[in-house]
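A single protein chain has been omitted; all remaining protein chains appear in their positions.
Moving on, here comes chain A:
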Amino acid sequence: MRRGVGAGAIAKKKLAEAKYKERGTVLAEDQIAQMSKQLETFKTHLEEFASKHKQEIRKSSQFRVQFQEMCATIGVDPLASGKGFWSEMLGVGDFYYELGVQIIEVCLALKHRNGGLITLDELHHRVLKGRGKYAQDVSQDDLVRAIKKLKAMGNGFGMIPVGGSYLVQSVPAELNMDHTVVLQLAEKKGYVTISEIKDSLNWERERASHVVDHLLKEGLAWLDSQAEGEPQYWLPALFSEIASRDVTPEEANQMTP
């Protein structure tokens, strides 16, 4: 008997296909059912994890760092959106949101002194002070993350790497590469001179003057014309004595609203 390509064969083929399709559907349904079950289990585990560690997340900066690193490994950003699963479950978003508010407060309070530029160290010192004795421990890593979040939200925040740490910029003063590199140069002694800029960076005098003028204009630098040799340009943000001094009532009155 010949294996024909007759109507019968076609019909048989169609029936076979239909049966496979059905089988496929059945398979998919199976899988979906299984996955749902797995997800349920996963969700329960997550909720347990969340309740167990919520306190730790709020209290321990070390735990937070490890948690963040874990999230990064699996491709999750717990701060990606304020209302994300993670931030709601664990209150991580709240923690950084509140910290962001505190950072803004400190920067605003000191803006009249330093023109909107502050070292990460000083910011850290003041944030801790503002939180009081019973406050949760906040690390510089926490600050950096909160600032990155603020920056992403368009609050005019920026971070300039200087001498192993950062200068935090809270006022959207236009600082380009030239300005930034001079700030980094100033970090060592708290001031710069035109000669130092020229020698260290190999710039023309005019380029150096231009940068210095801009820093003066933005209120980030003050002129000292009594220095020996040539004028010095000092940055209040880098003046270490300021770090521990409170804002006096007189100073508070001088602050622009």
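In this section, a residue touches a chain if its C-beta (ideal position, glycine included) is under 8 Å from a C-beta of that chain, and two chains touch if they have at least 3 such contacts; residues count from 1.
Throughout what follows, contacts and distances are computed from a predicted model.
K.L.:
When one chain of this assembly is omitted, its UniProt record names it as which of these: "Phenylalanine--tRNA ligase beta subunit", "Vacuolar protein-sorting-associated protein 25", "Regulator of G-protein signaling 9-binding protein" or "Radial spoke head component 4A"?
P.N.:
"Vacuolar protein-sorting-associated protein 25"
K.L.:
Any idea which of A:Glu22, A:Glu48, A:Asp121 or A:Asp224 touches the chain not displayed?
P.N.:
A:Asp224
K.L.:
If the hidden chain were put back, which residues of chain A would touch it?
P.N.:
So the residues of chain A touching the missing chain come out as 112-113, 191, 216-217, 219, 222-227, 232, 234, 236, 239, 241-242, 245, 248, 250-251, 254.
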